[in-house]
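Below: one structure, written as structure tokens.
With one protein chain held back, the other chains of the complex are shown just where they sit.
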Amino acid sequence: MTKKKNEMTIDGEIQIKYKWSLGKAGERFFTELRDNKKIMGTKCRQCGRVLVPPRIFCEECFVEDMEWVEVEPKGTLMTFGDSYFSTDGKRLEEPWMLGIVRLNGSDGGLIHFIGEARPEDLQIGMPMEIVFKDKREASIMDILYFRPVKD
Amino acid sequence: MTKKKNEMTIDGEIQIKYKWSLGKAGERFFTELRDNKKIMGTKCRQCGRVLVPPRIFCEECFVEDMEWVEVEPKGTLMTFGDSYFSTDGKRLEEPWMLGIVRLNGSDGGLIHFIGEARPEDLQIGMPMEIVFKDKREASIMDILYFRPVKD
Amino acid sequence: MAKRVAIIGVGMQKFEFRKKETVEEMVFDVTRNALENSHLSKEDIDAVVFGSAVDAFCGIHNSDKVAIDASGGLLKPTMRNSTSGSTAISTPILGYTHVASGMYDLVMVVCFEKMSENESAQAVFSTVYDEAFVRPIGLNVPIQCGLEARAYINRYGITERQMAKVSVKNRGNALSNPYAQLPMKLTVEDVMKSPYLSWPVKLFDTSPVTDGARAVILASEDVARELTDDPVWVKGLGRGADSVWFMGRTNNDLGRLDYAYMAAKQAYDMAGIRDPMSEIDYAEVYDPFTYKEMQHCEALGLCPEGGAGRMIDEGISLKGGALPVNASGGLQGEGNPIGAGMSRLCWCYFQIKGQAGDCQVPKDVNTAVANGWGGMYQYNAVMVIGRD
Partner (left out) sequence: MAKRVAIIGVGMQKFEFRKKETVEEMVFDVTRNALENSHLSKEDIDAVVFGSAVDAFCGIHNSDKVAIDASGGLLKPTMRNSTSGSTAISTPILGYTHVASGMYDLVMVVCFEKMSENESAQAVFSTVYDEAFVRPIGLNVPIQCGLEARAYINRYGITERQMAKVSVKNRGNALSNPYAQLPMKLTVEDVMKSPYLSWPVKLFDTSPVTDGARAVILASEDVARELTDDPVWVKGLGRGADSVWFMGRTNNDLGRLDYAYMAAKQAYDMAGIRDPMSEIDYAEVYDPFTYKEMQHCEALGLCPEGGAGRMIDEGISLKGGALPVNASGGLQGEGNPIGAGMSRLCWCYFQIKGQAGDCQVPKDVNTAVANGWGGMYQYNAVMVIGRD
């Protein structure tokens, strides 16, 4: 959009660098992801729910009585989105896709890219699986993307 | 300060560029500063107070019944501060000084650098004057600094 | 039982893409307007509450501090609320608690957002995402809404044409709103042909980037009765907050806004409303995207759950319909300065008072509802106002 003429402005920027703590639960999750290609959740010993992303407490029972459990790198596509614009606003030739996948063996899920598929190949409720990156660095980007499970 | 060992972090930054509007009052103030080396205030036609920095309304009378008036580039030192650290944390040889000066002919003032003086030359209540920059660009930096008025 | 609180005036200004005024100047504009409309002076105001959703938009963090002088709050008690987009209605709720507490008789509620000072709204929005699980994948607002919209229309069988009709209605309604940024005479085909941002959300399903402010003056029951013979009461209010971990919520479905149903239930229970479809005369519903108006109409009980498509198909929410929604144009037609979405409440007030000008609906309005939505598909705030 164009700016009105004759408006005087001060140009500047805000720039702040961060080192965000992963926290107690995040450290374990991302370490297992990096070292063992495992998706870990925390299971509440009181209600049995398995949280992904993991937390050190159960928000329903409000206790810190959790054990770590491995969940499947597979699950159900809850919803997905596509866009022909990159996050920085560039027009894309191929659609950029994100999906939310509920992981088997858990009551939670993750959001990530979808790969090896076109939007028309996807539908809510279909099985998906995680493709891991070969070189992993303890980040959510250690997951390459979700893809439809191949029969 | 040192970071604890073994803490895992995500490194990132927030970076946002801005074009801040000077606003109705600011446009006039900074234009006069740039073009005419004048410090302008707005005078409330109801209570007679002269606001610097100027505003389009009087916050006491709560009306937009203001006229522009020129105020003196001189005034009284209300307080001052010195620091041997730059804003980005570097140790300085010479002290960096800021002062708040109440400008003559106004009920307001400005904050800016103090130059041509050492901390020991300064005291609250002394007369100060503005030194303008030669090349001005409609910014508060069109003022070089305040200095003590030379007799 | 809580004390009664009335709205006795509102302050308006035009919503625009890039206002030349500073935040302080914008706030003065609406505060003065609200005082004039209420025949009050700033000395009458006991306390001020501010609402602004995201300081990174205007790049002045703790932006409440620049608004004090201009709000009539100088050397008075002030507070600043921020609950993302739901700030639009949670801020008048904050004002309500100030008055209902018995401490203040007249409270100025000022909401403002200067969204266009920054060079990239996306850079601003990225500051709100969880840094470990979400931010790295580069989630942005269009695809964030695409994810939700797809879940919603998949669950309830809503169509893109039904969404488009909401856009046509709201932008068309805005033609009668002198404060509107984006009034447009559109057809359903125009909307359907507009480019996809993220399926099913198209350009004309969205709301613009907006600068603007709104003010609302709240009064205690005694003072309201002194000031007016026709007070508009706050009758009900509610709020709900869901988990930031939207990928692992208990209800397993982004398409169903549990937190919004909850907020509506609180508000209706407080107002003694059992059947909103018959008891609510008018609604201003938070509509940053067409499907959000539809979801919120359902959550507010203005139509059956999943029935928002039929509601627009049957013309119920049109200006001349049985239950008009966003006759002001809503966020899509009037503009979407997040926190200043309190405009939704202002228009409910105007409709009840018969002061909505060309936006006035052709029916009696005694009871109206407004809501706000925000966060990671997270917050809803609801307020019901009306005559006795």
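As written, the chain order gives the labels A, B and C, with residue 1 at the start of each chain.
As a working rule, a residue touches a chain if its C-beta (ideal position, glycine included) is under 8 Å from a C-beta of that chain, and two chains touch if they have at least 3 such contacts.
Quick caveat: nothing in here was measured; it's all calculated off a predicted structure.
Residue in contact with the omitted chain (choice from B:7, B:35, B:67 or B:121): B:7.
Between the chain not shown and the residues C:65, C:225 or C:274, the one that touches is C:65.
Chain B meets the missing chain through residues 1, 3-4, 7, 12, 14, 18, 20, 22-23, 26, 30, 51-53, 55, 59-60, 78-89, 96, 98, 100, 102, 106-113, 119, 124, 139-141.
Within the entire complex, the positions of chain A that touch the omitted partner chain are 10, 12, 14-27, 55-57, 59, 62, 64. Interface residues of chain C with the unshown chain, by the touch rule above, are 1-3, 24, 47-48, 53-56, 59-62, 64-66, 68-69, 73-84, 90, 93-94, 96-98, 100-103, 127-128, 130-131, 237-245, 258-259, 262-263, 266, 270, 374-376, 378-379.
In this section, only the chains that are shown with their structure count from here on.
Taken as a contact graph, the chains are fully connected, with every chain touching every other chain. Inter-chain centre distance (chain B to chain C, centres taken as mean C-alpha positions): 38 Å. For chain A, the set of residues touching two or more other chains reads 3, 7, 12, 14, 18, 20, 22, 26, 30, 139.
For chain C, residues that reach two or more other chains under the stated contact definition are 18, 20, 56, 59, 120, 126, 131-132, 136.
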